[in-house]
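In this view, the complex is presented without one of its protein chains, the others remaining in place.
And now, chain A:
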């Protein structure tokens, strides 16, 4: 008897194909084997990348999503496979990254019985997912998968986890797929209120010292052109948050740098001198605001944001415009009067001169013998010409990368912002490169973070993905060491690292590798790395005890940013 029935596992694959997925990251195991069996059959249409640890699958999916704007997909088995996803899911949640994770689960009849590799991944992942769901019947698969992709991508994006019991993977269903376009309890696109736009425009047009801070919302809603148009028409100085970086080219004349703990001097100090603060697709994270009690108290605050729960969460707004940023910026632009705000810009320039003298020159043209992290980033700029995607890990090198990297185009800065996940960069770079194969992808990693997901060198070797890996080695957990130096009387508790021979390790994975210890070799080494058609590992031995400045110490005001 001929039927059109297919297994739940095949249905999962067909759902992925319906959603336009052609690349997934994962690691097989008992409870997800029926899905892997179908991946084998569908390997011509759906490419599966075998990572070396499930955490790597999530970060690779994140890197893919951040570089492409599409939904990243990670697959793992039940129990430890599922729990290993949690760090990446939490990272995607706090950085609003669209991702769908699929986990296997023990059979429905075994649920709750402490079966082999059973873990309550729904319970564990609930606080760190935008949505999660346990499928226990094959018939649920098409509808739930459609919902998963809709939820992950729409509104403020985020991670979704779908847990599928083994019986649901084996059971047969008649397959039909319908994309999800609405859910009655979920409103991803708030309706724009034109009155609010007019109120915002009035405040902006009458402001003497308006200041824009833009976040990742610009990139997520693909409002880069609208932001640029607003900035150029209004003449308002614009600063980025760490995740807003690259939304407009870094060398744009109205771009005044980065806000936040290790951001630029001018935008931080002048936050407390502006009269109208215009926050675009950002969430006033504590690393941006410092002490809230002394943050922009003099300013009227306009907040353009898609997520209602962010309005007035940290900073009280004068005008809140709740909408998708592309829509609200498009509506706002015609009401904005042309201006240049020349003398206000001069204040930013004056502050930049101070920072240049006190910090930047020493970092980019150091007089010390040792190589600085900043000059290494500058060297990469020289050879990438600002066209590379930079994937940074977490720590001092990340701050140097985000302060000094040059970007010509959007979606070029991939880093773990909100969660601060060491070990993010190596697997995320794999995902970014696979998502954007025509672009150069450079991972910037510290010697600490590199060893947290170092096993993904195996994924690079097996897939031959040509990512460039730069480890800035100061033989310390540098950021923690900096805090120990500044706030704990130099008691360097467990921050010094006795490292292995990284070159031998890279070569063990048959990856071309080079180590630079002297400044005069840096230029040629970076040039060789960037010219390489294959993956390339570059270890740069940097000054051991350099610090990242400027710095707003925890709990201090943005006005009290330290230059040394």
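To be clear about the criterion, a residue touches a chain if its C-beta (ideal position, glycine included) is under 8 Å from a C-beta of that chain, and two chains touch if they have at least 3 such contacts; residues count from 1.
Here is the rule we go by: contacts and distances are computed from a predicted model.
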{"item": "Name of the absent chain as recorded in UniProt (options \"Sugar ABC transporter permease\", \"Response regulator receiver domain-containing protein\", \"Acetolactate synthase small subunit\" or \"Extracellular solute-binding protein, family 5\")", "value": "\"Acetolactate synthase small subunit\""}
{"item": "Omitted-chain contact residue, chosen from A:80, A:127, A:437 or A:555", "value": "A:127"}
{"item": "Residue among A:47, A:313, A:439 or A:519 that touches the chain left out of view", "value": "A:313"}
{"item": "Contact set of chain A toward the excluded chain (per top definition)", "value": "122-123, 126-127, 130-134, 151, 183-186, 307-313"}
